[in-house]
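Quick notes on the structure that follows.
One protein chain is absent from this view; the other protein chains keep their places.
Presenting chain A:
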Amino acid sequence: MDFTPTEDRRMIGDSLRRYLAEQYPIEHRNKIAYEGDFHDPAKWAELAELGILGALVSEDDGGFGGAGFDITTVFEEMGRAICAEPMLGNLMALRLYAAHGEAERVEAIIAGAEKAAFGFDESDAYGDLDSITTSADGDTLTGRKTVVYGGNSADYLLIAAKSAKGALGLYEVAANDAEVLPYAMIDGAGAAEIILDKSKARCLAEDARAAIELALDAGRVALCAEAVGAMDVLKVMTKDYLMQRQQFGRPIALFQALQHRLVDFSIEIEQARSITIHAAAKLDSNDAKARALAVAQAKNLIGRAGKLVAEEAVQMHGGIGMTWEYSGSHYAKRLIMIDHQLGDTEDQLRTAMALSDLAGTA
């Protein structure tokens, strides 16, 4: 067994970390993440130039990575910088385009020439592909997709909708052909409501269920890795603060009650890192059930660990942790809100329960 990353992945991770540290410091991130475009288009182009998007797609599909560990390598660095670029939406879109042989689109996204997003959630269908009501009629779509990550900046929207056959189909809508209502999220970065009213759509597949589930699982693994990156940074910030903050004539790091709490959440971060590695490995498995179970387990644990780390970090910082100016508060928000994306702790628990062998007979 060998847990060291391959040389290629280490290089991608290192160069992305260097780039984000230099070009995407937290002050810049907070300036662009909550207003204007809710991301930085120039930095997006540079990330594409660095080959970050290519790392998310396999060689066969026009990229040079595409495995679970490639995704975690990129997203762990995204999390360390709480980067507000629309990487999640484009990751899922890339996987879906690639799965349907859309080589041109894949190439354009990898090059940074086009951006895409994937609309699946609806207000009464959260993490729930069976309750989707958006539907196709001929070459149009009607319905509404809520909180579409990166929908604010996408040129093309991939939409999960009921096909004429009643199966879950996949459609492409040009952003110009839909009503796109962009907004900032509470933890920064952009999303959009997508209103489709007999909007012109191109069918990629009338039954895309398996590909959609795989793309969502890739997104979940990405979010897990992003959370691990963010937790690592928040842990260091909290440790440094405890050592620097003086009360009662000494650094508060000397109080055992606080030491133990930092230790407890450090243990959870290692657990989170481990289960993310487990899920990333399973993402490439041909056993769809084993993959789905591992991913659900990972995102459940990440949800719990992220909440613990976020809340404890804010609490141990005291008032400072409650301020916008302190970067730790934005990491805490990101960790809490990651849980809301692509199915939360409870939602993953439902999946894990359904897929567990506990459900068998005695």
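The working rule: contacts are C-beta pairs under 8 Å (C-beta built on N, C-alpha and C of every residue); 3 or more make two chains touch, one makes a residue touch a chain; residues count from 1.
Definition applied: contacts and distances are computed from a predicted model.
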Options "Acyl-CoA dehydrogenase domain protein", "Branched-chain amino acid ABC transporter permease", "PRC-barrel domain-containing protein" or "Molybdopterin synthase sulfur carrier subunit": UniProt name of the undisplayed chain: "Acyl-CoA dehydrogenase domain protein"
Among A:Asp60, A:Glu325 or A:Asp357, single out the residue that touches the unshown chain. A:Glu325
Taking the full complex into account, find the residue in A:Ile32, A:Met78 or A:Met185 that is in contact with the omitted chain. A:Met185
Touching residues of chain A against the unshown chain: what are they? 34, 121, 123-128, 130-131, 144, 146-147, 179, 181-187, 191, 193, 195, 246-249, 257-258, 307, 311, 314-315, 318-319, 321-325, 329, 332-333, 336-337, 339-341, 344-347, 349-350
